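The structure appears right after this line, and notes come after that.
All protein chains but one are shown in place.
Each chain carries a letter (A, B and C) given by its place in the written order, and its residues are counted from 1.
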Amino acid sequence: MTIAEIEELCGDSLPWVAMLGFTIEDIGKGTCRVRLPQRDEFLRPGGTVSGPALMSLADYGMYVAVLSAIGRVELAVTTNLTCNFLRRPKPGAVVADCRLIKLGKRLAYGEVSLFSEGDEAQGPVAHVTATYSIPPA
Amino acid sequence: MTIAEIEELCGDSLPWVAMLGFTIEDIGKGTCRVRLPQRDEFLRPGGTVSGPALMSLADYGMYVAVLSAIGRVELAVTTNLTCNFLRRPKPGAVVADCRLIKLGKRLAYGEVSLFSEGDEAQGPVAHVTATYSIPPA
Amino acid sequence: MTIAEIEELCGDSLPWVAMLGFTIEDIGKGTCRVRLPQRDEFLRPGGTVSGPALMSLADYGMYVAVLSAIGRVELAVTTNLTCNFLRRPKPGAVVADCRLIKLGKRLAYGEVSLFSEGDEAQGPVAHVTATYSIPPA
Partner (left out) sequence: MTIAEIEELCGDSLPWVAMLGFTIEDIGKGTCRVRLPQRDEFLRPGGTVSGPALMSLADYGMYVAVLSAIGRVELAVTTNLTCNFLRRPKPGAVVADCRLIKLGKRLAYGEVSLFSEGDEAQGPVAHVTATYSIPPA
């Protein structure tokens, strides 16, 4: 699937994604970069992006990576998501680089590294691993 | 802190919480029940509540549980959150029972069991563990 | 299955369990208490029990809890284990209380609280969640 096709699918079926303003910056075979825009709603005390906004972005990125690898599977669902928060993000946009580590028939497993946009050299602000369950065709 | 005091603090400082409509149903010493209302924005294909909405609720519940135990610490931040999704939630409200397992000077660790409201007997839809870092006073 | 039946099964098929000297202290329907004895091999600098010995005990306890609930399934395998280390164990025996949170046809999920034996009132030294995959009958 192309970026446009995935964004159309998610725009129709995932109001959460539309509400948060996620976009897809880049896509490969089992990889992608997705982006959380800067918004006041995502900030928390200390002028930093809230943890749930980061986890939501990572979960979306994993879904896009699965779609990039196996095509349209609307009912794929997360079974486990583990997030380690590593440093305070700056109060701006966040990008997430996603990569599938294993793609089986029933499960996909991957990792996501999240960065404050423009500040990638400082290292990731969070690192996520996640497992998606893929329904039988 | 009382429910009213915590909700006022979060209403002022956490626009994310206000946007999602979280409420506190009950509070103890290191425990609480928080609630995610029914909203179309939280649904995903298959008529179920999206994973990120569940994780956001659990993260909020842990923060409330920390505040209930040690009082006002606006800058406490999550360092790890692990979510296991156990069954499909019904397309309605979700409640989350939170409990601190360890409360140290610098770290709080606890667990959260999430249920479709009114459907608690079916068992949890998700189970979360999380670690919060508490800043020095 | 009874304690004696499970210990005989594991004694025959799991040399790892025999090598480490695990025992089953108590068993219920989807619950159990297992025990790691005191041994110099399990200690590490600072006079504390090594993390891998604790994780091994928790993984064993989850397997016993699964067997207690569904009977003999030799090929059940762990798919995820998450361990949070909460305080330094004393250099002695460790007990682990295990509880299944969900038991489905294909997956079992549960939690394990580990304590220094005789020191349970201090709170757990570690807390584990784990998922087991159950093979089709």
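Observations
We adopt the following convention: a residue touches a chain if its C-beta (ideal position, glycine included) is under 8 Å from a C-beta of that chain, and two chains touch if they have at least 3 such contacts.
If you're wondering where the values come from, they're calculated on a predicted model, not measured in any experiment.
Touch with the chain omitted from the figure is made, among A:T23, A:Q38, A:N84 or A:S133, by A:N84. Among C:M55, C:A69 or C:V112, the one in contact with the hidden chain is C:M55. Where chain A meets the chain that is not shown, the touching residues are 80, 82, 84, 86-87, 101-102, 109, 111, 113, 123-124, 127, 129, 131. Chain C residues in contact with the hidden partner, per the touch definition given at the top, are 13-16, 19, 40-46, 48, 50-53, 55-56, 59-60, 74-75, 77-85, 88. Interface residues of chain B with the unshown chain, by the touch rule above, are 80, 82, 131.
The rule we apply is simple: only the chains that are shown with their structure count from here on.
With centres defined as mean CA coordinates, chain C is found 34 Å away from chain A.
For this pair, chain B with chain C, the centres built from the Cα atoms lie 28 Å apart.
The geometric centre of chain A is 21 Å away from that of chain B, both derived from CA atoms. Residue positions 80, 82 of chain A each touch two or more of the other chains.
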